[in-house]
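All protein chains but one are shown at their positions in the complex.
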Amino acid sequence: MPDSTPVFPPYMKSLQDALGSSSDVVQLPLAINKAEAQLLFVKTVVEGSIMQDTIIKPFYEIADTEKFAEYLNGMPNHLQIPDSEEVLKKLVQGFVLIYCNENYLLLEIRKLKNTVPLQTVLESTIHGPQSAFSEDLETNIGIIRQHYHQPDLFIETMELKDLSSRAVALAYDRKKVNTQVLRRLKEQLRQIDEPLIQSAGDLAIRLTPRKLNIFPVSLLTERPDRTIYNITGGKIIVIVDGSPFVIMAPVLFFDFMVSMEENYHTFFISLFNTILGWTGLMICLLLPSFYIAFASYSPEVLRTELTLSIAGSRIGVPYPTFIEVLIMLLFVELLTEASIRLPKSINATATTVGGLILGTASVEAAIASNILIITIAAVAIANFVIPINELSFAIRICRILLIAFTSLFGLIGLISGFLFIIIHLVNIDSYGQPYLRIPWRDKSSEKEVGSG
Amino acid sequence: MSRWHKKGLLVVTILLISFLAGCAYKSVDKRSFVVSVGVDPAENDDDRYKVTLKIAKPIASLRQATETEYTYLTTEAETVSEAIRILETHNDKVVDFSQAKILAIHHELLSGDLQLLMDYFTRRGDIQLIMYVAAAKPSAEEVLKVEPILEAAGENTLYNFFDDTGTESPFVTTSFLFEFRRDVLTFGKDAVLPIVRTSKNKDELVINTALVIKENHEPVDLNRTQTKLYNTFMEGANGYGYQAHNSGYIFTLTFDRAKMNYKLGIVPGQTPQADIKVKAVGAISQSNKTLSLNRLPEYSEVTNKELSKEMEKLFKKMQKEKVDPFGFGLRYRATRFHTDQIEEDWNEIYPDLVFNVQSDVKLKSLGAIK
Partner (left out) sequence: MNRFLYYLVFLNMMAIITTPIPSLLLIGAHGGAIPTMVLGLFTGMLISFFFLKFFNKFPGRDYTELLKAYTSNYLRVPVTIYFAIVWYLAGTITLVMLTFLLITFLTPEMSIYLIAISILITVAFGVLLKSKSVLFAVEIIVFLVVPIAFFLFIKLYSSSELDWDQVRTSLMYSNSVPKYGVFTATLFSFSGIANLIVFNRYFTKRNTNHLGAVLIIGLFGVFTLVTTYFIPIGLNGFDQVDRLIFPWTSAADSVRMKYGIVERAVFLFMLFFVAISFMSITVHWHVSYKLIQSLIRIDKLQMRNNNWTPFLTVAVFVAVAIYLTVWLTQYQLYTYSAYYFNAIPIFIIVWAVTMFAVKRGHDNEPLA
């Protein structure tokens, strides 16, 4: 049967040469009766069973080159051939090149990984949905679509120009989105010139032109409900393939202080939670600096009893207050970091042991005062009340700035530093939108202040 | 390179600032907090004042401390500020006045020129204006040095007396420094200070009388009843301890609310009148006879008569002594346009002022028994 052996088409040959002799590149000839076809694919990224069901089996059932070609043309996942550079890229992404009836055809039979929605880890709620996004782009788009049944929901996909050629999708409500922001965001996405981008967090940082940022100007979330909530607010969602987080932009500072839990409770409970969150933020930011200010510069502010108690508990502490505070803060930061790195099963032990022993021992050894230990503990707890992790990192940095201001200038330095942070927040913008402003429901007044 | 320039500028600024900083940095354990200040006349003839500072010692653990920890510094000098400057050299720590809560002044010092005495305390910005001022007998030093048995560590008994969080007795007059300054400086109203006395064996403090103070005038003593009446109707104090002896009854009353209103009826050519209305709501807490509920109005009437009489006596005494703690003079000034001789006018009117006291006490209950 000499003519039943399929002829290896030259174009496919050149492609195979370009791919090299990797062990997972497969060139598969199919032939039955007169019919013949050639397949070229990378087997590690192609879903074998789907290929079996939709290409190989039908081929043998149809057993006719022309009919098979028609069948292929009728499939929804086929793609016309772009140039060979592009074809190579498609092949490594999970496309199958088919030569049949003297025609080349690309079929997408991508092996899907990690399509299972994950559990919420970072932003867990009690009453809200418990599942987060998955690590697959299409599954994630599917999740958004399923939660937001509006024809105005618009999805745009594009590909990053870096080595990973990661697929990225923009999702937004066409009627609600701010077109200026959209234009700006797309421009930024196009301008990215970074050799490798691996996750949403990575991308979010590259999307901002300023490099020396403390505060994040876009929000990362793993929660579909938060995503939908923000789409209805006119925000743009950037989904990155392979990352369980999506990016939201533009954001206000206040968006970082919203826990989704608040939407699932009655008014007063959520009000209480909001107040708790803000109190936590303030404690976390200000308390160590207040300690320095009160213990070193302005003891007259506090009540006599408390002042004397601070004075008493500082007996024997050799360092000035700001060094005392920095030492204890360092310990707490280390504990926090350690508990993130450690496996879940031991970290509780590590933090408890570390925290308890360090606290008591440092008071015993007169390295730190009792009141400071209370302060630092309150700060450490308050840190975790902030709903979005990114913000809580930013606050930890600002805290050090405030400590510096207070150590230099006392209570006035603290106020000055606090206002400095506010002015800084007002000054930065998220894709052209002011970052910190009071979000009034009625936007008419906002528009009066023209964009100048 | 502008970014580098900016960074460089920042670094230079921070360095410069760090060199500047630190001069006001005084850790709390390097300060000694004055909780009370006492001023007495000097024993030495060359000096004028004897100043006593009561300084709190920091205590590592308040819970385990068994006794109060105070230390006292005393010296004499020509002025208060000089004395304090001398005392600062007696102490290795910074003397911090920001927590001073009590200013005790020897009762004899209150008759002379108050200007020189008070100037230092009101001029210093870091001394609080809500410091309590009291007249001390026999001397400020002795009063400050009393450490009552009931005083716990970290507590200041005198402060508990005045601050409304502890005892709230109608016998204790409170006067803040700003109030004292205001009333001394105001024409037409005179200041009232509580008198703090030590008990015989010097382990207790007693506060139940007061002193009316007018600049360049001998202080006028108020006895216990008068102090109580003044506190009740001028300072809004209330509680136990009002007595009424009348028509065979002897009552002890508790007042819940009490207030006083007055109007001046001063028309040229007529006798000047002050119509004073005294209102109180209260209950009977002790009686010498069996009482009956339906006769409450009668008991109120009995009390009214007694109260009117007592009040009138108090007003007349003040009038005779030429002092005015109730502020009739200020009211006079507040009800007519200012003229240059308004003060002299009042000085002529006040001695002739007739007080019509009308009291309206409403007794609401007899307590638990009839």
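We just call them A and B in the order they show up, numbering each chain from 1.
Heads up, the rule we're going with is that contacts are C-beta pairs under 8 Å (C-beta built on N, C-alpha and C of every residue); 3 or more make two chains touch, one makes a residue touch a chain.
Every value quoted in this text rests on a predicted model; they were computed, and no experiment measured them.
Residue in contact with the omitted chain (choice from B:K26, B:K57, B:K305 or B:K362): B:K26. For the chain missing from the display, the contacting residue among B:R85, B:R182 or B:R224 is B:R182, taking the whole complex into account. One of B:L116, B:I130, B:V206 or B:I250 touches the chain omitted from the figure, and that residue is B:I130.
For the chain left out of this panel, the touching residue among B:N44, B:T89 or B:T165 is B:T165. On the side of chain B, the interface with the absent chain consists of residues 1-2, 5, 13, 17, 20-21, 23-24, 26, 125-126, 128-130, 163-165, 176, 178-179, 181-183, 185-189, 236, 327, 330-331, 333-338, using the contact rule stated above.
Residues touching the missing chain, restricted to chain A, are 297-298, 300-303, 405, 408-413, 415-417, 419-420, 422-424, 426-427, 434, 436-438, 445, 448-452 (touch as defined at the top).
Assume only the chains that are shown with their structure count from here on.
Here chain B touches chain A in the complex through residues 17-18, 21-22, 24-29, 31, 33, 35, 56, 58-62, 96, 98-99, 101, 126, 128, 154, 156, 159, going by the rule given at the top. By the touch criterion stated above, chain A contacts chain B in their complex at residues 294-297, 299-300, 304-305, 307-317, 320-321, 407-410.
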